[in-house]
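Removed: one protein chain of the complex. Kept in place: all other protein chains.
Right, chain A next:
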Amino acid sequence: MHKLKLAALLAMMGMAAMAQAAPQNERVKVGMLSTLSGPGAGLGVDIRDGFNLGLKHLNGKLGGLPAEVIVADDQQNPDVAKQASEKLLKKDKVDFMTGIVFSNIMLAVGPSVFENKTFFVSANAGPSQLAGEQCNPYFFNVAWQNDNLHEAVGKYVAERGFRKVALLAPNYPGGTDAFAGFKRQYKGKVAEEILTKLGQLDYAAELAQLRASKPDALYIFLPGGMGINFIKQFVAAGLSRDIQLFAPGFSADEDIIKAVGAPMMGLFNSSQWAHDIDNPQNRKFVADFQKDYGRLPSLYASQGYDAALLMDAAVRDSKGKLDDKDAVKKALEAAKFQSVRGAFKFNHNHYPIQNYYLRVIGKDAQGRITNKTVGTVFTNHADAYASACKMK
């Protein structure tokens, strides 16, 4: 008798389980793994806040399903990041992951995420590796490929007629991508290439080296706290008088402007987004971000916001059937959302095809020091690695 009851119970449970396996998910779980402490924290915080604002505009839902965001800090440390992502994948069983800022961390965490068949919507890190031969059906970058912003400045610096440019970046995949991108467009003489430790904060030795090699322009790729310290020390060393400084948007957005202030004025930089790009969704994003967080958004915040919108589109267009990986992938590829940067579409390697703009830092009408868009460098620009990607 007991056995019979047990069997009946099991059968019912089985039916219940089958009923659950039926496609529609009841909610969406997002793992937000980002750099939220240390000198790179400004970037991670902006991505997180941008994402949360996106979610707020969607009434806390992604594709109509209630969304739950689980936030974890990678401390800019690949080992910590791997542990945290294991927890998000295995224990929390998230449907999407996003948030990683630094490319070395993306490359460390990527394999286990892809093996788990979880979609990673990168709101920042866009290493060349994942754009080319190692492109992956489960990896989408809603921001850019690392090289892109550097290519844009490289083109501009070459056009301005600088002939002897020094390059400085941290020694990690994002840094080497920066050099590759810049030199793809700038064909002049490279006075010096300096790679420093990732997270280095004291640049005294490098500044002395630059003073000795006397370049006419310097291109830096130093995101977050590294850029803040470098620019201050560059000015303090008196080098800003003789060397024209250029940077990608990463080293010239609100997080750094806020910390460095007036010495940033006149710095030309590149970005795929700017707070003065005129479209309805961007106006709403910029206004509400300022209202909620009391500061202007950076390009990182815009990328976090777009990541939320892209996930929303993916859940909606796959009709909430998140276990149907093919349907979700197709929906992500279609990317049916209104990006705050304007026109946006994915290439076959899941990296964007989009415009890149030139911005310059100056005072706006309200007297704030901030970026102003002054021109378009590339229109519908794709990355240089897509041809090596075999994905259809």
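Quick notes on this one:
We take it that a residue touches a chain if its C-beta (ideal position, glycine included) is under 8 Å from a C-beta of that chain, and two chains touch if they have at least 3 such contacts; residues count from 1.
Methods note: contacts and distances are computed from a predicted model.
According to its UniProt record, the chain left out of view corresponds to "Amino acid/amide ABC transporter membrane protein 1 (HAAT family)" among "Phosphoribosylformylglycinamidine synthase subunit PurQ", "succinate dehydrogenase", "3-phenylpropionate/trans-cinnamate dioxygenase beta subunit" or "Amino acid/amide ABC transporter membrane protein 1 (HAAT family)".
Looking at A:Val45, A:Ile220 or A:Val286, the residue that reaches the missing chain in the full complex is A:Val45. Checked against the hidden chain, the listed residues A:Glu115, A:Glu159 or A:Asp202 yield one contact partner: A:Asp202. Shown as candidates are A:Asn229, A:Ser251, A:Ser318 or A:Asn349; the residue that touches the absent chain is A:Asn229. Checked against the full complex, the one of A:Lys56, A:Arg211, A:Lys345 or A:Lys390 touching the unshown chain is A:Arg211.
Take chain A: the residues that touch the chain left off the picture are 36-39, 41-42, 45, 73, 171, 176, 193-197, 201-202, 204-206, 208-209, 211-212, 225, 228-229, 232-233, 235-238, 259.
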